[in-house]
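The complex appears here without one of its protein chains, the remainder shown in place.
The first chain written gets the first letter, and so on, giving A and B; residue counts start at 1 in each chain.
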Amino acid sequence: MIQGKSFSRRVFRAVNGVILTALVLSCLLPLWYTLCISLSGKSAVAGGMVSLWPVDVTLSSYEAIIKDAGFIRSAGISFCRVVLGTAFSLTVIVLMAYPLSKSKREFPWRDAFMWILIFCFLFNGGLVPWYITMKNYGMINTMQGLVLAGGVPVFNVILVMNFFRNIPKSLEEAAIMDGAGPWMILLRLILPISKPVVATVSLFTIVNYWNEFFQGLVLATTERMYPLQTYIQQMVVTLNMTNMTLEQYQKVSKLSNQGLNAAKIFVALLPVLAIYPFLQKYFITGITLGAVKE
Amino acid sequence: MRSMHKRKRYSAYFCMLLSGFLWLVFFNIVPMFGIYMAFTNFNPGLGIFRSPFVGLENFEYMFVLGDVKQVFFNTLYIAVSKVLWNLIIPLLFALLLNEVSHGFFKRLVQTICYMPHFLSWVILAGILASIFSYDGPINAIRGLFGLEPFLFFGSTKAFPQLIIWSDVWKEFGYNAVIYLAAVTGIDQGLYEAAAIDGAGRWKQTWHITLPGIRTTIVLLSVLALGNVLNAGFDQVFNLYNPSVYSTGDILDTWVYRAGLRNFQYSLATAVGLLKSVVSFALITVSYWLAKKFANYTIF
Partner (left out) sequence: MKRKVISLALALSIVLTGCGAQKAPDNQDSSGPQADAAVQEGGAAEAQREDPFGRYEEPVTFTVALSVDPNEVFPEGDSYTDNQYTRHIKEELNVDIEYLFTASSSDWDTKVNLAITSNQIPDAMVVSSTQFNQMYKAGQLADLTDFYEKYASDAMRAMIDSSDGLAIENVSYGGRMYAITSPSDGDYELTWIRKDWLDKLGLDVPQTVDELEDVAKAFVENDVSGKGTIGIVGPQSGGLLNATFLSNGTNNYGFDSFFSGFGAYPGWWILGDDGVPVYGSITQQTRNALEKLAEWYAQGLIDPEMGIRQDASEPIISGRAGIFSGGWWMGYACLPDVIANDPQANFQAYAIPIVDGTGEYEPHATGASTSYLVVSKDCAHPEIAIKLNNLLIRDESSFDTSKGNIGNFPCRIPFGMHDESIFTVNALREVLAGTKTSDDFTEEQFSLYKLLKNDLATIKTVKLEPYDSTDIDTWDVQADPSSWARNYSLMVGWGALIDGARSDVYSVIYSQTPTMEQRWANLEKMENETFMKIIMNQEPIEAFDTFVEDWKAQGGDTITQEVIEYYESKK
């Protein structure tokens, strides 16, 4: 391109490069900082001496993680939850999205269902009634609780629905002519060409289940059932240690090992970072076609 | 014959919807009975339905409390600012990134910039606190320009900005994905034709790229309307402190504190209900707006 060689173009490119590099750095430094903390000695961290390079470098935090049965167990629970939850959530999302992708003419009750969905998305009874209900269903301290309570993210349903809407009608009409029923069409025709959106929604679901901590906290009555994020959250939250008795203080004092916490955060981040590039090739198509309906 | 087919198809659709809507009934609609709490003076010993009914008393008290008005305002201010900047900044970023011809650098930038999206606010809160602390790097940089160190997390003025911009920072790379995808979706032939006509990159951006992703922009803005009362519980909860409650407290954190910390459960439910009602109204409005003016059905 001729314009690409002009002077102003080159200046623009340089400036652009600087801006983008700065943005990249702003995203990298916090992670790097966490890594530095996790590799530094305890006193140095507590004294606020660590900035962008580890002080008193030690691997003790990571060694401690390997020996920490609680961490490993929580990671296992999270892993299980992600696998089961994604399977459950994806099935429900696809099954809901397909009928809802029909026009009002094709499926007259479609709008009614859609509005119910939106209503449920926005209204809730609050934490305590929800907790009592979960308890009555026997969802406390169980894997099905962790999986089912996560539920049906409305945003994902809409995404898949819009993707389905973009599939040329002619394909489906041809199938109907051949006598295929809705189940057949969904399974044999729609799903195989919807890989991008399924991959995208899988990614969202995996990340959601992996990162969710609040339900894990409420639904477990013992730390043995905490998913990883809950486990980390309750170690990392800053305790108000200023107003307590000696008794209370002695119980929490062992928790405040920032280096170890940073190491745990770092380890917990890795799976998500690892999975993203893997699904990325579908991601862009999935999200575009899901979001934009022409 | 035709209607037979139709009925068969409808019943299949109902079957498909069954799983999801069963879930909704059990996990969402059943717990919704708790909304009744907003109209009682809730006493846990008596349970929700035996607690004394007080009508609209909780709502009246809510409007008497200067607190709630302030919290509503804070929520609106923070959420609306977030919505706006989360639309604009990622768009600019996507446009800038689109100008990079070096494929590897482009992918690298994109891959790194969505990383913060996956960091939880618990973690980021700790990091931000130290970066913006009195003797942290930001104040060190201010010092280079001869400025007094400034307490970002203690200033009622700075705190909402900090909330807004840290959120924009966290999400810009991720939000840009949709824009970038839309930009990539534009017919390359248009650019080539424009280049032949002598249009520079600026003109191409203005006349081809932006119109090409107009629908995406409209869609994202309209969808964002529903978030106007969602200022981000996780974020504010982990970053705020009592000295910035006056500008930093939002509906969700207030409801959490009132309900679970201060045992004002009925009041908290009333405020939560009000939030739901307003959000529902907003989403309905955005639905009709999009339909009427853009002839576009969101859902």
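Keep this in mind: a contact is a pair of C-beta atoms (placed from the backbone, for glycine too) under 8 Å apart; a residue touches a chain by one contact, two chains touch by 3 or more.
The structure presented is a predicted model; accordingly, all values stated were derived computationally and were not measured.
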{"item": "Selected from A:L29, A:A175, A:L189 or A:L217 as touching the chain missing from the view", "value": "A:L217"}
{"item": "Among B:A258, B:V271 or B:A290, the residue in touch with the chain that has been omitted", "value": "B:A258"}
{"item": "Full-complex contact with the absent chain, from A:R10, A:K104 or A:K135", "value": "A:K135"}
{"item": "Absent chain, residues of subunit A that touch it", "value": "43, 46-49, 70, 127-128, 131-132, 135, 217-218, 221-223, 231, 234-235, 237-256"}
{"item": "Residues of subunit B in contact with the chain not shown", "value": "42-47, 65, 67, 126, 129, 133-135, 149, 151, 153-156, 241-243, 245-246, 257-265"}
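In this section, only the chains that are shown with their structure count from here on.
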{"item": "Mean-CA-position distance for subunit B and subunit A (Å)", "value": "15"}
{"item": "Subunit B residues touching subunit A - in the complex, by the definition given at the top", "value": "8-10, 12-14, 16-17, 19-21, 23-24, 26-35, 37, 48, 93, 96-97, 99-101, 105, 108-109, 111-116, 118-120, 122-124, 126-127, 130-131, 135, 137, 169, 172-173, 177-178, 180-182, 184-185, 195, 200-201, 215-216, 219-220, 226, 238, 259-260, 265, 268-269, 272-273, 276, 279-280, 283, 296-299"}
{"item": "Subunit A - residues contacting subunit B, complex", "value": "1-4, 9, 12-13, 16-17, 19-20, 23-24, 26-28, 30-31, 33-34, 48, 51, 91-93, 95-96, 98-100, 102, 106-109, 113-114, 116-120, 122-130, 132-133, 137, 148-149, 151-152, 157-158, 161, 181-183, 186, 207, 211, 213, 229, 232-233, 236-238, 265, 269, 272-273, 276-277, 280, 283-285, 287-288, 291-294"}
